[in-house]
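Apart from one protein chain that is not included, each protein chain of the complex appears where it belongs.
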Amino acid sequence: MTTPTTLPTEVARDLAEFSIEVPSWGYGNSGTRFKVFGTPGTPRDPFEKIADAAQTHAFTGSAPRVSLHYPWDRVEDFSALRDFAGEQGVSIGMINSNTFQDDEYKFGSLTHRDASVRRRAIDHHLECLEVMRATGSHELKIWLADGTNYAGQDSIRARQDHLADSLAEIYAGVGEGERIVLEYKFFEPAFYHTDVPDWGTSLLHCLALGERAQVVLDTGHHAPGTNIEFIVAQLLRQNRLGAFDFNSRNYADDDLIVGAADPFQLFRILFEIVQQDAHRPASGVNFMLDQCHNLESKIQGQIRSVLNVQETLAKALLVDRAALADAQDRHDVLEANAILMDAFWTDVRPALAAFREEQGLPAEPFEAFRASGYEEKVAAERVGGNQMGWGA
Amino acid sequence: MTTPTTLPTEVARDLAEFSIEVPSWGYGNSGTRFKVFGTPGTPRDPFEKIADAAQTHAFTGSAPRVSLHYPWDRVEDFSALRDFAGEQGVSIGMINSNTFQDDEYKFGSLTHRDASVRRRAIDHHLECLEVMRATGSHELKIWLADGTNYAGQDSIRARQDHLADSLAEIYAGVGEGERIVLEYKFFEPAFYHTDVPDWGTSLLHCLALGERAQVVLDTGHHAPGTNIEFIVAQLLRQNRLGAFDFNSRNYADDDLIVGAADPFQLFRILFEIVQQDAHRPASGVNFMLDQCHNLESKIQGQIRSVLNVQETLAKALLVDRAALADAQDRHDVLEANAILMDAFWTDVRPALAAFREEQGLPAEPFEAFRASGYEEKVAAERVGGNQMGWGA
Amino acid sequence: MTTPTTLPTEVARDLAEFSIEVPSWGYGNSGTRFKVFGTPGTPRDPFEKIADAAQTHAFTGSAPRVSLHYPWDRVEDFSALRDFAGEQGVSIGMINSNTFQDDEYKFGSLTHRDASVRRRAIDHHLECLEVMRATGSHELKIWLADGTNYAGQDSIRARQDHLADSLAEIYAGVGEGERIVLEYKFFEPAFYHTDVPDWGTSLLHCLALGERAQVVLDTGHHAPGTNIEFIVAQLLRQNRLGAFDFNSRNYADDDLIVGAADPFQLFRILFEIVQQDAHRPASGVNFMLDQCHNLESKIQGQIRSVLNVQETLAKALLVDRAALADAQDRHDVLEANAILMDAFWTDVRPALAAFREEQGLPAEPFEAFRASGYEEKVAAERVGGNQMGWGA
Partner (left out) sequence: MTTPTTLPTEVARDLAEFSIEVPSWGYGNSGTRFKVFGTPGTPRDPFEKIADAAQTHAFTGSAPRVSLHYPWDRVEDFSALRDFAGEQGVSIGMINSNTFQDDEYKFGSLTHRDASVRRRAIDHHLECLEVMRATGSHELKIWLADGTNYAGQDSIRARQDHLADSLAEIYAGVGEGERIVLEYKFFEPAFYHTDVPDWGTSLLHCLALGERAQVVLDTGHHAPGTNIEFIVAQLLRQNRLGAFDFNSRNYADDDLIVGAADPFQLFRILFEIVQQDAHRPASGVNFMLDQCHNLESKIQGQIRSVLNVQETLAKALLVDRAALADAQDRHDVLEANAILMDAFWTDVRPALAAFREEQGLPAEPFEAFRASGYEEKVAAERVGGNQMGWGA
């Protein structure tokens, strides 16, 4: 198709309704086991993180919620944090639990062999539910670092049973209109076995719990070569895709900017989403970022990420689905593929710029933010204190 | 532990009861897309395949069943084939369907966009059920080559729905005391998406069908790095591990001799089996070989495979599980691992030789078969005709 | 950048000079070890393959050479084949040797333990040099299927030594103005070790031989996750990148259409090419396709492939390299990346259509070929005979 100057009405409507949740920790320092580099202006407390996150929304108009990580984002008064977010133009999204940084969790948390450690981990999640309610959120996200490094270290089967029991206790605390989402991950920090390594395991636990439990798909948490869009289609078919953690990877869980490593994969994923209408708010799928900006500017990286998802979603929405179905009916492999690629190669940037201007947003959010002076301002203001990172 | 000269009573009992099913096609020619090499003496019909397969059982005492592949193993009178097997000292095991070699299946079979092709594929499976009954078998194994090579070629979601419907029709034909098992595979022959790519997908379809549907785990059908023993433990926990396809791999679905590429992986898998008593006949898990002997002698390769599984199972049975649980309770990672490794490194071959002699079997089945003259005999006899391979 | 309606002069010049070589075997049938599907109209002899290949050039203007595979493309009179190609508007490109389909090569060819088999394989290559000269070609491509399936099967080290000696004998036959290129491959058809598995091994042998020996990089012949553009940059730095085999892959050596699996990877690769001016004919790099069109129309697939490379090369040429260097100097990670992505997302199709029309070519070669009636014509004409595939 020729480069469109405006978006079709329905595409514009869908994009206007579509939103992405950003992670508070994406605005703090991150790195690898080798080194965490700091940057001037990095937030020193959860309020500053939210202030930065609000910039992402201010410039893109598509990132109205901020996920918290508990206890990294612990504050004395969560209602004050909620109110502060509101003043900044955003709200609190998912609450992410953390059972991987206390010494007691060295050998597991909800799967731990010792009931006392499991108790502690369960109670942590119940506390997270309190934080959730105190911040106006309705969702608790559970990612477990649980696993083992050596064959024989613990019983794979027994840990599954412990996990089921622990989750059942947490689930009992989930009220109407609330939900938990369970994230799976192929490996890291455990290097022999991981207790929730794949979508099948996450889904089985959710099915056992009930309808308020759903699966989180993190695009970086799969084995090499995994067809992620297949999993998306499958989880949507089961009505159990609760949330997305967007990022990208070349090797392991690299946590790079979404769309940076393989933009065509992002397009294929979003096309599966679009085909099942899961990009619409009514689907209940929460689209989130979960990334590390180790080397690059964090706010800029977040804005770029939101734009990458938005642009790619626009492409996915532009696929001529009637023509595609027709080519598929005729088993015309190359034409079907060409119809998909036509949308992928269409330059949606001019039309998106126009769309943003209509909404009173900068046509070019990335450039506009860079020119805004915000980063220079906070770098000058945020002197002293401890920059926040992956720690409470 | 010191090298045992005899097996503990319970281990000997378990090994005596344990059996492995061999594939008829393992005795025919196989290869890669580049070349299929032939060998003198290769069977020219299903009867000769069964005769060869019976050698594996005669020398190991542990391979009493032969899987058939239909229509590769089509004969005019299946009861004659069943009787012939009986005379050779073996019986017919699983019937494997084939929906990947007719031109009509170019774009799929049970998942095909066109109802007429699905009909044909469903009917083929119903016919396989007939073959199953005619040969005294009770099990139908379904592996599908279905998938696509290019994004957009077909609808991933629609194909799942077609698959569910097609399987339901087949399942309706499965009687009491019978079962179907559904195999998953990461990729090949499809290179973009595969319709049953992972255990989760296979399990979801089995759950939707009912208790007579179970999952087949082929050890070569996973993404790089996948922890297969975890999947074993998980499927056993769901009571849905129907069968195993043993082989080994370094790269893709290499179909090498089981235990050849990573003997420690085989040990870990069998230890998960043993911990849930799934090696016992009562578990209903059918342990099968599914391999290609492209370069090596086929019967020798099959015997070696049976011995590899048997020896490794003996090691898994020798793990001091009480001591292991105790070390795990103390979170003594290295001792727990050492207990496992102690069994792995124990040389069970002398005790197994003694065990075999007690059963009236050759102490060294591999060497005994090589010395038996069978290969020379069939090479001399089987002159003319067409050697069988991966074709009907 | 905004969508260009015409290409900048230098870009147009570079594209006009750039050419892609197509493989004769890409026009024949191909498949997997499971099944090779036939298609009406598939060539029955090398002349028909060249006629089909010439269509790719006629519609794209960028595919003037056809690689041969010997003995698959053996004809009685190679000068007649050369002349026929000339009449069709194309010439003969690289000659590809074949040492993987004779029974003697079951355990290797140039690396074989037995001197007599090595002799045969060396002589085959010397014969290929004759074919090369008879067809007006100057290049011999060597890809070896050599390797082993089981640890211990043969000596890895001894095979390297044999390989070095065998190659030296072949190299002695390479005259001035001629060259050999040595292709590496991660695995398949060998599943334990491959004798030329990586670029390092290929390069070491080329360095030992001399300047008329160079490396072939096939984009599908690497381990999962390998950064191929790094290898491109490294081989160019050594002046040893002789040729490219384009295709794409999701899993193993899937041999899909170039750019189909990961178009951004193709862009990154071509950008490394462009940065070292290696896209220019003077570089001596031969850009070739090596693909399997198992399910799709073969000529259409080839045309699509040529267009994918051409479009992506245009994008790579449009990168604002001065701005990129400036952003790199400032360590502005996101701006540097954005400059690259700007070119990637630019829709070059309108400008390329205009460029083609100026050259007297169809603006849309893919659609034009589909509308030409050629496929229907050959399907009607080519009745009887044996369709060609991966066999002599």
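Observations
As written, the chain order gives the labels A, B and C, with residue 1 at the start of each chain.
The criterion applied here is as follows: a contact is a pair of C-beta atoms (placed from the backbone, for glycine too) under 8 Å apart; a residue touches a chain by one contact, two chains touch by 3 or more.
Everything quoted here is computed from the prediction, not taken from an experiment.
Taking every chain of the complex into account, the absent chain touches A, B, C.
Residue-wise, the contact with the chain that is not shown comes from A:Asn294, picked out of A:Asn294, A:Gln310 or A:Asn337. Among the residues B:Gly173, B:Pro224, B:Gly284 or B:Gly391, only B:Pro224 touches the chain that is left out of the figure. Contact with the chain not shown here comes from a single listed residue; of C:Ala80, C:Ala151, C:Ala172 or C:Ala380, that residue is C:Ala151.
Checked against the hidden chain, the listed residues C:Glu229, C:Glu296 or C:Asp347 yield one contact partner: C:Glu229. Considering the full assembly, B:Arg349 is the residue among B:Arg120, B:Arg349 or B:Arg382 that touches the omitted chain. By the touch rule set out above, chain B reaches the unshown chain at residues 2-3, 224-225, 227, 250-251, 260-265, 295-297, 300-301, 304, 311, 333-334, 337-338, 344-347, 349-350, 366.
Counting over the whole complex, chain A has residues 30-35, 37-38, 100-101, 103, 106-107, 145, 149-151, 153, 186-189, 191-192, 224, 249-252, 254, 256-257, 260-261, 294-296, 390 touching the chain that is not drawn. Hidden from this view is one chain, which touches chain C at 106-107, 113, 149-157, 160-161, 186-187, 192-194, 197-201, 203-204, 222-227, 229-230, 233-234, 236-238, 264, 268, 272, 275-276, 324-325, 327-329, 331, 333-334, 336-337, 339-341.
The rule is short, and it goes like this: only the chains that are shown with their structure count from here on.
At the interface between chain A and chain C, over half of the residue numbers appear on both sides, which makes the contact a same-residue one.
Averaging C-alpha coordinates per chain places the centre of chain A 40 Å away from that of chain C.
Residue positions 224-225, 227, 264, 333-334, 337 of chain A are each in touch with at least two other chains.
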